[in-house]
Structures are given as structure tokens and as C-alpha cells.
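Quick one: the structure is below, questions incoming.
As you look at this complex, bear in mind that one protein chain is not there, while each of the others sits in place.
Every chain is named by a letter (A and B) in the order it is written, and numbering of its residues begins at 1.
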Amino acid sequence: MPTITIDGTEYEVPEGRMVLQAIDDLGLLMNGVDIPHYCWHPKLTIDGSCRLCQVEIEGMPKLQIACNTPVANGMKIHTKNDRVLAARQGVMELLLINHPLDCPICDQAGECKLQDYAFQWGVPESRTREPRRPAKKAVDLGPTIVFDQERCILCRRCVRFCREVPKTGELGVFNRGDESLLEVFPGSELDNPYSMNVADICPVGALTTRDFRFKIRVWFLDDVKSVCNQCSRGCNIVASRSNNNVYRFVPRRNDAVNETWMCDHGRMSYKLNAQGRVAAPRIDGREVSFTDAVKRAAELVRATLDAKAKIVGVASPFASNADLAAFRDLLTKLGAGSARFSVPRGEADDVLIEAEKAPNAAGCRALGMTESSDPVGRADLALVLGHTTTAEVFGDVGNIVLVDSHESALSARAAVVLPARTFLEKTGAFTNSRGLVQKFAAVVEPDFEAWSEADTLAQIAAAAGIS
Amino acid sequence: MRPETRAEIESLFERYPQKRGALLPAIYLVQAEKGFVDAESTRELAALFEIAPVEVHEVLSFYNMFYTEPQGRHHVYVCTNLPCSLRGARTLLAGLESHLGVHGGGTTRDGRITIGHEECLGSCGTAPVMRVDGRYHENLDLGAARRIVDELE
Partner (left out) sequence: MIVEPYVKNYLSEHYGDDAYRTLAGYEAKGGFAGLKKAVALAPEQVTELVKTSGLRGRGGAGFATGLKWSFMPKTSDRTKVIVVNGDESEPGSFKDRLIMERGPFEVLEGLLIGAWAMGAQRSYIYVRGEYAEAIRALESAVAELYKKKLLGKNILGKKGFEHDVVVHSGAGAYICGEETGLLESLEGKKGQPRKKPPFPAQHGAFGLPTTVNNIETFAHVPFILERGVEWFKSRGTEKSPGTTLFGVSGHVERPGLFELPLGTPLREVIGHAGGVRGGRRLKGVMPGGLSMQILPPTELDVPMAEEFLSQKGTHLGTGGVMVMDESVCMVRVATVVSYFFRDESCGQCTQCREGTAWVHKLCQRIEQGRGTEADLRLLTDVPKLMEGQTICAFADAAAWPIQGLLRHFRSDFEAHLSEKKCPFPESFEL
């Protein structure tokens, strides 16, 4: 492995990498070795046009862009000497002469790389007296993205993204020189299942999401690590919250799972947390207290056990591993055999979206549960988590005790319904389709009483006298 | 695009290791039909070359000699770079525009002539120079330029 020296410190780096890439591989980029950059992105092809990542490399007369210079053993790199700082300042000054003074109304404020780098490496005063170049302001580029053409610094990350990841290639740069403009083909839109990623990678506020527009300043947000639950990929995410509300999901980098991306559907699924919740426990349709509902559920369990009648367990691929393990243990104690579960399926693609539209079918399988959408058959009591196994298959079942977060046809049919916490409201883990166990942490508290499936089942077991 | 144009474009593919090499020649052929490349032609070219329409439009917008808007029947371009300007090209252009009633570049009302300036045409030894429908007219003075332009129908 080649050894290079950066600002006097030696590092061993992987062979065959560009300098910027190698520093990123070491986890040091903007985290110990600060080389600001715009057009380079770890998961896109190299562009080399922003010129911000210029560094001085001993033996090379001109400054070199770190993003396109291959590492060589013995290379000595300087990232913060006067020459490099002057070049950096020059790029920042030139980018700002036409950039509109939109910070007060720009969603990117607070997480804007133009602000950040200008603050750290830019010019202290503006020297230009020239009018700024007018262009399109706040136009809908498609169903998800708002475009401010004046703010664009032409790093072309978005153009490369659309061509390389969803491979829909809607974006281009028209004209040349200082008339260059980011555009879509006249009459067409930016519309693909991954469109909102362009807002993540845009270093400035040129591309922002309509969903987040004007909602909240990012410095009021608190970011909590989690995992998307909309399919078995398990894209790593960050949930941004303020005041016990989730404002958005943003992908979190995981090179083994989702690189730096997530699909629009998953990204927007944060909204589901507040919609259609089972907000109160019910017995036969009547709202009751949690304790009463637990008591009734326990009565049904006790009664079925005493009558030596059939109990069936139906699990959910939306439940966490701990919830599923607790469920299995309870069913064993009840002599109910292994649980069954259903996975909703849909279209998959060759990017991120997988056919299994739930996060933890693998967790169910790992616990010996059986996948089935056949009718449950004759049973006196069904203990059911979630509603992925739909109402019709319970035709021959006597009573259903349902622990679920969201309303469905099944919650209308169940004898007892107990509100469950979603993955955003508890700590846990999902196993993705590749067998990776991924943890998530609680982001918000429900504003009604709800417990995890495991905790609910423990309460029912205790009330039914099952140890 | 006309079938003949399409056929001619397709015959160019074998000249290049990747068919996209034929894109610039193809645009010229399509442009010859209407004098500009409209959105429909752009989409047809995109389909023919298996690229996105936006990529074709990028190319159209980058080069001076491709047009995405309707043009006058004739193109008159006067070089206004340094060697030509030193020999009065800008004064000549202003005079010619005045003669045609077009100012700051553009098309005459009757759609006969689109006039404008161009960058160095590689004819500095015979400046001032103008390019009319692709043909060079060199060693100009305003009188000669007016005569040439008046003969365009």
C-alpha cells in the first residue's frame, strides 16, 4: 500500500485511488484532512471542474485537483499552505460574484457548502460591482424538486447523478461560458424514483425538495440515525426531528447497503408515522384503556389455553428482531407452534428498491417463522402483529388480538386492538435482505399510549399468568 | 425528419467506433431541412442515437452553428474580432444592420435575412470579412457588403 504525506503526517492509502478518494476511504475527508470540494462525490464519476479541491503536491509545479490525481508512493501533499489557501479563496470569490443573496429565504441555509466554505476559506469582502446574472427562480423542476437556477454553481453533480444512478438522465447544462445553465429538456421534468437525492447532493440551494420547502430552519433540527422500513433493502437514514415531530428523512451513507442514496418513496415515508394510527386500544370496537385491553386479551388467551383450543400466531415483517423474538417465545409457551407471516411484494429495480416491501422478513425467517398467505384455517384465537397478513385469510378464526400501529381492515375485525409503536418510536433492529442486522433508535414519542410489540406481549402474558 | 435524412444519418454510423460520433454531422443534415432543429427533431435525433433529448439539446445549445429557433432565409455574419475590427468591421456591421433595419443582430421583418456578428473566421488577411450562407466574402467595404446583401432573395 502506498504511503503519502499530507501536511506532514504520513498515511497508508489504498492502491489505485485518487488522492481525494483515498482520504475519504480513510474516513478523514473534512474530518481531519480538510479539502473542500463541490463537484466531487464519492459515489459519482469524477468531474474536475469546480477546482476547489486544488492542493499543492511537491514535485508538480501547478496546483493539482485532489479528486483527479492518482496517489503515488512518497507523494507529499500540502492542503493548507498560503498558495493553496489563496487558490481556494480565488475559487470562492469567483463563485460568489454571481450567486444571489438568497440566504435569508434559502432552505439550504445552515447545511450549505457555499456558506460553510465561504465562511472558512472565502474572501472577507465582496469586490464585485457587477450586476448578478438573473435566471429562473423557484420553478418546479418536476413533482418533487424546486429549482433555483441563479443559485446553481454548475458542479454538475445532479447531471451525473441522474445519468449514473437512476439512469434517467433528465438534466443537462445548456449553452457555454457564463451563459451555462442547468436545465431539463424543454417540456420535460425531473421525475424518477430517486429524484430527491439531487437535493442532498446539491451543495447549495439550487435544488431543494418541495416537501421540505420553507418548513423549518435546519439548525432547529436534531438528527437521529435510523433505517428505512419500506423495503428489505434497509437504506440507512437520518430522521430529522424538532419538537417531537419528524420533518424529513435523509439518506445516511452506508457503502454496503445504500451508498449515499435512498428512493423517494422511502424518503417520503416519514409522513406515515402521523397518518392513520391506531391511537387508542379497543375491545370490540369500543375505545378502552390500555390496561383493560390487555386484560381482555389475556382473558382470551387464558380461555383458549384452558379449552385446549387452537392458538395461531401471525407475525409482521415490520416488527423489530426483539419484538419477533418475544413473539416466538410467547407462542412456544402457548404451544402455538411457529408463527406465520406475510410479506407484501411489489416492483423492484436494479438500484435500491427491492421486491419485499417490508424491512424485516429476513428477521422473521431467521426465527423459523413460515411465510404464507394461505387462509389461516380453523383457529379459536389468533395473536396478530401488524396487518401484512390481510383480513380475508382470517375467515375461520374465532377471536383476533391485534397489536398494530396503523388502522386497517383487520383492526376493524379484531376483538382486541392494541396500539403499537412504530420503528421511529422505539429502539430496535431489522435484518435486511442481505442478512445485515441494522439498528435504529427512537426519534419521537407518540402522543398517545403505545408500547412495542414485545412490551405489549409481555403485559398480556403476565396478565394471563404465563411465565 | 425526412426518410432520406434518416437514411443518410444511418449511413454515417460506420465511420465512427461509437455511433454518437455521427451526431454533429447528423444535426447538420436535420438542420438543412428547416433551417433549425425543433423539439420534435431533437427527440427524433435522441431516439436515433439512443441518448436523452436533453443531451441532444446540450449539443445544439453549445455550438454557434446550430439553431433551435427559426432563422431568416439567409444568414449574414460579419466577423468582429480584433484583426477585422482594426480594419473597420464593426463600423461596417453597424452600417449593414442600419441598411437592413435590424439592430443588435436579429432577423429582418420579412424573414429574409438574419444578421449578426461572428468570431474570427480565419480570414484576417482579407479583412473585413463576412460569411453569407456559408460563403466567405472578403476585402469588404460597406458598399460591397450592401450589394451582396441586396441580392439575397
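Here, a contact is a pair of C-beta atoms (placed from the backbone, for glycine too) under 8 Å apart; a residue touches a chain by one contact, two chains touch by 3 or more.
Not measured: the values here are computed from a predicted model.
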If the hidden chain were put back, which of A:94, A:109 or A:366 would touch it?
-> A:94
Considering the complete complex, of A:54, A:108, A:320 or A:389, the missing chain is touched by A:54
Kindly note down the residues of chain A that lie in touch with the hidden chain.
-> 46, 48-52, 54, 62-63, 65, 68, 70, 87, 90-91, 93-95, 97-98, 127-130, 153-154, 173, 175-180
Had the left-out chain been drawn, it would touch chain B at residues 15-18, 20-25, 27-28, 49, 55, 58-59, 62-66, 80-83, 85-88, 90-91, 94, 118-127, 131, 134-136, 138
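One rule holds for everything that comes next: only the chains that are shown with their structure count from here on.
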Distance between the CA centroids of chain A and chain B (whole Å) is 50
Residue positions on chain A within touch of chain B in the complex are 168-176, 183-188
State the interface residues of chain B toward chain A in the complex, per the touch definition above.
-> 39, 42, 51-55, 57-58, 61-62
